[in-house]
Structure formats: C-alpha cells, structure tokens
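A single protein chain has been omitted from the complex, and every remaining protein chain is retained in its original position.
Take a look at subunit A:
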C-alpha cells in the first residue's frame, strides 16, 4: 500500500516555564500510515499523542526527526505539506462561535485559498451528509456540542486534504452523537477517499473504526499493530474455570506457585479460577492440581478480552511478556 504519512525518529522536548526542567513529550517515534487507512493513536494522558498529532500537522517544530506528508517534507516545504493535511484538534474550540454553520465552512475553506464558488456544492453535500442543513444559519455558539463536533469534522473535510487528523473526536458528546460521528468517519474514508488518524481515549471508537493502532506511552511507540492482532494476542490465553467444589489450601498454594497471576474466588454456590496460560500444555499442570482432591470442573470459558484491557496490559508493559511467551 502507498504510504501517505511517514513519521521518522521524531523527538520533541519542552522546558517547564518555572523550573526549566526538560520534559520529553515524544521520544524517537517512528511509524507510517498508508493511503485509505484509519489509524488509531492511543496512549494514556501525557503519553505524547497530542504532541505527535501537532508535529504531524506542522504546528510544532520537532527537535529531531522528520514528518513526510504525501512525500513532502513538513520541515522543508511546510506549506505544501499542509495542503494535504487538515485536523480537528480541539473539536468545538476550532470554530468561530459568532459565525453561523455555513459561514464557518465558507470562512475556513476561504482561508485555505479555495473560492466560494468552488466549494458551494461541497458545502451543500456536507450539510446534508452531516445533518446540519437545518442549522446552517444558526450561530455555532447555539449548537449542541455534538453538532459543533460534526461541524468541525465537516470543516476539515472541506479543506480538500488527503489526510485528516482527529484529536479526541468523541470527547464529551452523548452516545447517539458518538455513534453518528463514528458512522460519519467510516463514510468519510469510503466515500471521500481520505486517510484518518484518530487520537482517542474511547476504545470503542478505536476498536470499531481503526484498521491499525499505534500505542504510545511515555513518548515512545509501544506497539503498532492491527486491532484484531492485539486482541488475539491476549485473548487466546485467558480462561475462566468454574469448579464444583472449593479448592483446598494445598491446591491453592500449588496453583499460585505454578501460576502467579491466577485469581481464585470462592462463593457459596461456585468457585472460579481465572488464569492466563502461557502454553496449552499448562492445562495438564492445572488439571493435575485439581485431580489431587478430585475437584469437579463444571465449565471452561475462554475469556473475551476487550480492547480496553488489551490497552491497559500494553501500557503496563505486559506486551513484551506476551510476545516472548508466544514465541
């Protein structure tokens, strides 16, 4: 696939105003984004996601490294590179609140040098596609947050850029609008032939929309893989075993020796074991311990891990363990 964004060895540090302490926001980050992809940029607060997005948008100058947009260097030909990129960085804050919906669309496209005649039909299409037609003469400060967010995305589409960067597109909006925005973003890739990079805390958005996820922690790329691969990596080894009887103390002790991360819970009606197995053969070890007291096994369920759990495991440094064990 054709690369449209290439981020290479990007680093950025800041100095704190008062203490003059140097903070490394982004540390030697490299990744690529292909044409037509939706890539998720994930990471905990302060991981360096927004800094990475702003470096890609040319709003920040890196200390070292480079960003290429459609083959154009952001460092050497910033304005040319910017013609291929648009962004929604702070959602509703990226709009003129004292202008109407239509005026915002016209103003931002005009500021990119586009003529109002050229964009007239595009504006009509976007107003229809984003269900904003009825609100076109409404001032932005009178719109709901969800509508403002939709308008900000429409503005970024009107920029006629190949790549759209979205920083937290569903932050602070209701479930229904969140669903609507996810649908819009899928349609954008399909109908408008765009590439999207999304930075979000909303795992649902990432899991549902993204082809690939780049996870950043402490300013470094922790992983860069397809969402389903990451899910599979963690999913296959997590099991919940329901037992007919309670385990003896000796059994619990033996199990903890063999499986340090094992969780055991006993209630009046049932006992459950939750265990992460590194190899399939470890089942035999587990059953041997159960066999000591002839503990009946009522069911074995493979745990369905969600992407949020995968994300937490990755940022907590469990990825390397999993990769080592799987190899």
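By definition in this document, contacts are C-beta pairs under 8 Å (C-beta built on N, C-alpha and C of every residue); 3 or more make two chains touch, one makes a residue touch a chain; residues count from 1.
In this text, contacts and distances are computed from a predicted model.
Matching "assimilatory sulfite reductase (ferredoxin)", "MoaD/ThiS family protein", "Aspartate carbamoyltransferase" or "ABC transporter permease" against the UniProt entry of the left-out chain gives the name "ABC transporter permease".
Across A:86, A:149 or A:295, the single residue that touches the chain missing here is A:86.
Remark: the omitted chain is touched by one listed residue; of A:54, A:150, A:194 or A:212 this is A:54. Note on the undisplayed chain: of the listed residues A:37, A:106 or A:202, the one touching it is A:106. Interface residues of subunit A with the unshown chain, by the touch rule above, are 14, 51, 54, 57-61, 79-80, 82-83, 85-87, 89-90, 93-99, 103, 106-116, 155.
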